[in-house]
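A single protein chain has been removed from this complex, and every other one stays in its place.
Think of it as A and B in the order they're written, each chain with its own count starting at 1.
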Amino acid sequence: MARILLITGGARSGKSTFAEDRAAAYAPPWAYLATAEARDTEMTARIRLHQTRRGPDWHTHEDGTALVETLRRTEDGFGVRLVDCLTLWLSRLMEEDADIAAETGVLCDYLRGTKTPVILVGNEVGLGIVPANALARAFRDEAGRLNQAVAAVADEVVFMVAGLPMTVKPA
Amino acid sequence: MARILLITGGARSGKSTFAEDRAAAYAPPWAYLATAEARDTEMTARIRLHQTRRGPDWHTHEDGTALVETLRRTEDGFGVRLVDCLTLWLSRLMEEDADIAAETGVLCDYLRGTKTPVILVGNEVGLGIVPANALARAFRDEAGRLNQAVAAVADEVVFMVAGLPMTVKPA
Partner (left out) sequence: MARILLITGGARSGKSTFAEDRAAAYAPPWAYLATAEARDTEMTARIRLHQTRRGPDWHTHEDGTALVETLRRTEDGFGVRLVDCLTLWLSRLMEEDADIAAETGVLCDYLRGTKTPVILVGNEVGLGIVPANALARAFRDEAGRLNQAVAAVADEVVFMVAGLPMTVKPA
């Protein structure tokens, strides 16, 4: 079983479901590091629904952009940590005008050194037409760089297509 | 030879050509289930051109969203049926405000049970930046779900890149 697994792919390609399936191979309990923000009642309801579906072996952590702090806090007591997802984390970092390269560096340093497994979900957003919007172009550049950096420290990388994993970096 | 084959990929990645090549391995005649709608003279001309190119061993069926009915009607007398493509079918179902989950269920039940092979062409539309348009976002979510559902019942799934098939689910 991989210590660091990156699951990437397009929207609705089955990344989260596959991530949860892979997590189930580790000893419970499992930590779920949610990077989505509950901005309205609909979003809050959706997040709660997902939480209920995952069941009691999952412990949800919602700490906004403080991802590495949460990873440090969950080193002990969990069989695996699932980060869902890197792209929303990036999106919030950009909103906060954070230093993306520095944050990526801190995350990758942490991943290199941790002994407790981590599964990270990413998103491929750079396979369409160049966006007309400058912010969207910047975002897809940053998302591509982040995925490359995490893939470089991962022990296993898969690319999801239609709910099925294609091996990018074998475990 | 796969009983149910899903061919997915981006625009102009060679999906239809590969689908026709794979169909040629089955005994003729072959049924072509077109989901594109001839909305104008240009589109009509383009559809006729493709039909002529495919040749007399292909029998074209154009029944709009009545895909499963056409699949049932072509159970006998054809070596294989080619559905080109799932994404246009979905697009028309959404226009008709149909129950997509229910329609997907009926299609997948049919595919699980049929004895006459079916090749289905899908489209990957979720690998770009999140669309600003709400309908486009809903469409890419539905397309992703549809591809996952069909891939789950398929015996073989390929992802086309630059005219070449990459194996997602081996036959």
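FYI, contacts are C-beta pairs under 8 Å (C-beta built on N, C-alpha and C of every residue); 3 or more make two chains touch, one makes a residue touch a chain.
Computed from a predicted model, the values in this text were never measured in an experiment.
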item: Residue of B:Arg22, B:His61, B:Arg81 or B:Arg140 in touch with the missing chain, whole complex considered; value: B:Arg140
item: Residue, one of B:Met1, B:Ala25, B:Ala98 or B:Met166, that touches the chain absent here; value: B:Met166
item: Hidden partner chain, residues of chain B it touches; value: 9-14, 124-129, 131, 133, 136, 139-140, 161-164, 166
item: Chain A residues that touch the omitted chain in the full complex; value: 6, 8, 10, 122, 124-130, 132, 140-141, 143-145, 147-148, 150-152, 157, 159, 166, 168-169
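Assume only the chains that are shown with their structure count from here on.
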item: For chain A paired with chain B, centre-to-centre distance based on mean C-alpha positions, whole Å; value: 32
